[in-house]
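Heads up: the structure comes next, in structure tokens.
Every protein chain but one is kept in place in this view of the complex.
Coming up: subunit A.
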Amino acid sequence: MSTQLWLENITKEYGDGDTTVKVLKNVSLEVKAGEFVAVVGPSGAGKSTFLSIAGALLSPTRGKIVIGNQDISTLSDKELNAIRLQRIGFVFQSANLIPYLTVRDQLLLIAELAGNHNKEAEKRADELLLRLGLAHRADHYPESLSGGERQRVAIARAWMNNPEIILADEPTASLDSERGRDVVEMLADEVKLRQKAAVMVTHDKRMLDLVDRVVYIEDGMLSERPEQVPHPVH
């Protein structure tokens, strides 16, 4: 199976000059097509930072990011924008829908941004909504949806541009465990069905049986098992 996402020796420091905080220290991760990886770790460990770097939202201080077979570490902001639009799907912690767009328009916005808002895009949006059980909500605004429905819309939006990689930052944080599990199952199904690479940050240990692999981030280090995290010498 081919590698879809490859992060190599990523280091991220926040701050300027003398007061830098090293949030990620030489972190590497490889995700193959069809693989669903969960990232767990204590709050403030750097999980969101890691995911943002994987999603081209944030550039690392050092290190290399390869999406498909393209090295994106050297691209300009504008080129990263296009990468995010065409190759990456995000699901944020709170669904982060646009309040004044109907459910259907949330999906069409992606097509609009990509400049291919046409009949085909509309068909695709309707199909996605049907698959995620949202067809009857197509003309509703986010304010009238439940938390679970909103998160499902966010997932549909992430799939709309048919990305190679799906990144989700605590997508179940605002849901009860049953709804949360539904949402993660949907992600897992899609990964298997379409051979996507997916990375999900989560707090919820009960979701870990749905993923292929779990990695742990603590103190800026990443490991495959929690007990293997070496404690850095201060």
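As a convention for this text, a residue touches a chain if its C-beta (ideal position, glycine included) is under 8 Å from a C-beta of that chain, and two chains touch if they have at least 3 such contacts; residues count from 1.
The criterion applied here is as follows: contacts and distances are computed from a predicted model.
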item	value
Listed names "cytochrome-c oxidase", "Competence protein ComFC", "Putative hemin transport system permease protein HrtB" or "Ferredoxin-NADP reductase", matching UniProt entry of the absent chain	"Putative hemin transport system permease protein HrtB"
Candidates A:A33, A:L58 or A:L75 - the one touching the absent chain	A:L58
Of A:R84, A:R137, A:R150 or A:K196, the one touching the omitted chain in the full complex	A:R84
Hidden partner interface residues of subunit A, rising order	43-44, 48, 51-52, 55, 57-58, 78, 81-82, 84-86, 90, 92-94, 96, 98-101, 105, 108-110, 112-114, 117, 141, 157, 161, 169-170
